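Missing here: one protein chain of the complex. Every other protein chain is in place.
Every chain is named by a letter (A and B) in the order it is written, and numbering of its residues begins at 1.
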Amino acid sequence: MTKATSRRAPRQTAMRYSLYHRPVALKPTPTHFCPGCGHGIVHKLIAETLDTLKIREKTIGVAPVGCAVLAYNYLDCDISEAAHGRAAAVATGIKRCLPDRIVFAYQGDGDLAAIGMGETLHAANRGEHIAVIFVNNTVYGMTGGQMAPTTLIGQKTATSPCGRDQVTTGAPIKICELLNTLEAPWHIERVALDGPAGVRRTRKALATAFQAQVDDKGYSFIEILSPCPIHMHCSPVEAVRLVKERMIPYFPPGLYRQNGQSMT
Amino acid sequence: MSKRVLMNGNDAVGEGAIRGGCDAYFGYPITPQNELTAYMAAHMPRHERVFIQAESEIAAINMVFGAAVTGKRAMTSSSSPGISLKQEGISYLAAAELPAVIVNVQRGGPGLGNIAPSQSDYFQATKGGGHGDYRLIVLAPASVQEMHDLTIEAFALADRFRSPVMVLTDGRLGQMMEPLKLHEGKPPARPPKPWALTGAVGRRSNMIRSLLLDDGVLEQHNLHLQRKFALIKNSLLKFEELNTRDCDVLIVAYGTSARIAKGAMDKARAKGMKVGLLRPVTLWPYPSARIRQLAAQVKGILVVEMSSGQMVEDVRLAAGDRAPVVFEGRLGGAVPEENDVLAALRGILRRSRGRKLS
Partner (left out) sequence: MTTRKRYYIKINSEYCKGCGLCLEVCPKNVLALGTAMNSRGQHTAHPANAGECIGCLQCADICPDTAIEIDEEQS
C-alpha cells in the first residue's frame, strides 16, 4: 500500500487506510471449522495469495474428503472435489488438460499420507506442475479425531485411545523428508501455525508455492503443521502451543527443497 | 471410398478414441488390454494430447475425473480387476455428471482369474458397480469395426448426456485382428460446457462436487439423475436383429457370444430350424421391450453368455411368462462352442413340442 505523497501544503487531514482487510478471494461467509482450527488460517492465507498474485481467475483448486473439502464454499475460485486420497490425481488431470492454469490441491494428513500416499508420491515424482498444500494436524478431523499417519507417538485419538503405540502402528510419517528423496519436485517446505510469526512464515511459503506455479517451475509442496483444538482435546490457545511444543520437534519446519535443489 | 485397414480390436479402440476427440488418456498395464495403452502411448503425443500411465487404475480414473472437470474428453481403459478398482471413481463421475469413457476389456474372473475373454462383468457394468443409485451407458461391440465405431459413439454420448460411458468388450475382441474402415471426418461435435472448471474469468466461480450434506439436497440431486436416466432410456437404444421375423426360437447374446450364436443360428437354419438372433449393442439401456415382443412369438429364448448367466436375468425379466428362457454359457474364460448352442436350440424345440421324442 504505497502512501500518496501530497505536494500541497500539509493540512491537518486524517488519512485513513486499511492495514489488513478480508481477501477478495475469500467468500463473505462464516466457515464451519471449529473455533481455533488451523484450516481457517490456511484458507485465509491462500485467499490472500490469490489476491496478491492476481491469479484468482486463473486458479483451479482440488478439495478432497476431509475437513477442508468445503473449501469451495469459502475460496472464490473454480474448485473440484476429489475422492478421498485422490486429489493429486485429479489435480494432475486438470493441469495436464489446462497447462496455463494454476492448479493446487488442498489436503489433510489422512487424505494425503494414508489413502492417498500413492497418488501423492507419484504426482510429486512426475513433477506435476501443481501446488500441494498439506495441512498436517495429526488427526482425521472430519470423522471425529482418529489416528492419522502423522499422529504422534503416545498421542490419544479416537482410534489410539491409549496413545499411539509405535510397536503396532509405526511412527508418524515425515512427508517433506520423504518427498525430498524424489528427483522431480521443485519446492518442498514445512511451516507451522505455532503463532503469528508462524502464520507469516506460512504466508511467505504459500506465496512461494503459488509463484512457482505462476512461473511454471514445477511441483511445489507446503506442509503446514496445524492446530486442531477439538481433537487435541484442548483450547485453541493450547492447541497452538502443542503445535510448537509437540509437533515442531518431531516435524522440523524448514526449507527442504528450493529451485529444484535439496537443501538437506 | 475409405480403404480398409487390418487392426486388432484394442488398437481400433485407441484410434477410435483419437478420432473421437479424446484429449486425455490415462492407463495402467493389465492384460488383455495392454495393446490399447501402448497404442495411446505412441499416438496421443503425436496429436499433442495427454497420455499418462498412472500409478494405479484408481489414480487413472481420478485423473479422468480431473480432465473431465475441465470440459476435456477423457478416457481410461482396463480389464475386469482394474475396472473393479475404478468403481468408486465411476460413481463420482456419475454423481458429478461428468462425461468420460471407460473401456473394460473383460477377462476371466473372479479374483485374479485369467487373461481369457469373459462377459462376467455384465452385472458390474449394467447394474452399477460402484455405490449409490446411478447407471452407466454401456456399449457392447461384437467386431473390431464396432470396437472402433462404438468408442467414437461413446464420446458423443458422454458429452450429450454428461455421463460416464462404458465400452464393455473382452480379450478376444481386443486381441483379434479384423479389417475395418476408420472413421473419417471430424470428431463428434462438442457441446458448450459452462459448468467446466477453466478458471473463473468474468464469471462466478464454478464448483464440481458430489458431497451434498444439506437436508434434502442429495435426494433432489438423485431425482434429477433418475430423470436423466429415464431420458437416456427413451432416447438411446441400439440392438441388431437377424432372422427374427419368422423365428420359433430366439437367441439373445452380445459381443463374442453373439458371433458364436450367429454361427449356430446359421447351422440351425440350414437344418430347417427357424432360429433368430437379437444382439443388444447397448446393454444399458437394455432392449427389454423388443425382447418382450419377440417372446410372444417364439417357443423359447436361448441366452448365450461367457459367464454363469447374468444378462439372462434381464431377458427373463423382459420375457416374463411369455416364453421359457434357457441359458447356455461357459465360465472362467472358456468360450461357448457352436455345437453346444445348437444342442441347446434343439432342446428348446424338442421340449416345446410337448412330447418326449421316443
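Keep this in mind: contacts are C-beta pairs under 8 Å (C-beta built on N, C-alpha and C of every residue); 3 or more make two chains touch, one makes a residue touch a chain.
Please read all numbers here as calculations on a predicted model, not as lab measurements.
Student: Would you list the chains present here that the left-out chain is in contact with?
Tutor: A
Student: Out of A:38, A:172, A:185 or A:218, which is the one that touches the chain we can't see?
Tutor: A:38
Student: Would you indicate which residue among A:171, A:214, A:237 or A:263 is in contact with the undisplayed chain?
Tutor: A:237
Student: May I ask you to list the residues on chain A that touch the chain which is not drawn?
Tutor: Spelled out for chain A, the touching residues are 10, 12-23, 26, 30-31, 33-41, 44, 47, 195-196, 199-200, 203, 229, 235-237, 240.
Basically, only the chains that are shown with their structure count from here on.
Student: Going by the contact rule set out above, which residues of chain A touch chain B in the complex?
Tutor: So the residues of chain A touching chain B come out as 56-60, 62, 65, 69, 72, 76-83, 86, 89-98, 101, 118-119, 121-122, 126.
Student: If we count contacts the way the header does, which residues on chain B are in touch with chain A in the complex?
Tutor: 23-24, 26, 50, 52, 54-56, 58-60, 62-70, 72, 74, 88-89, 92, 96, 197-202, 205-211
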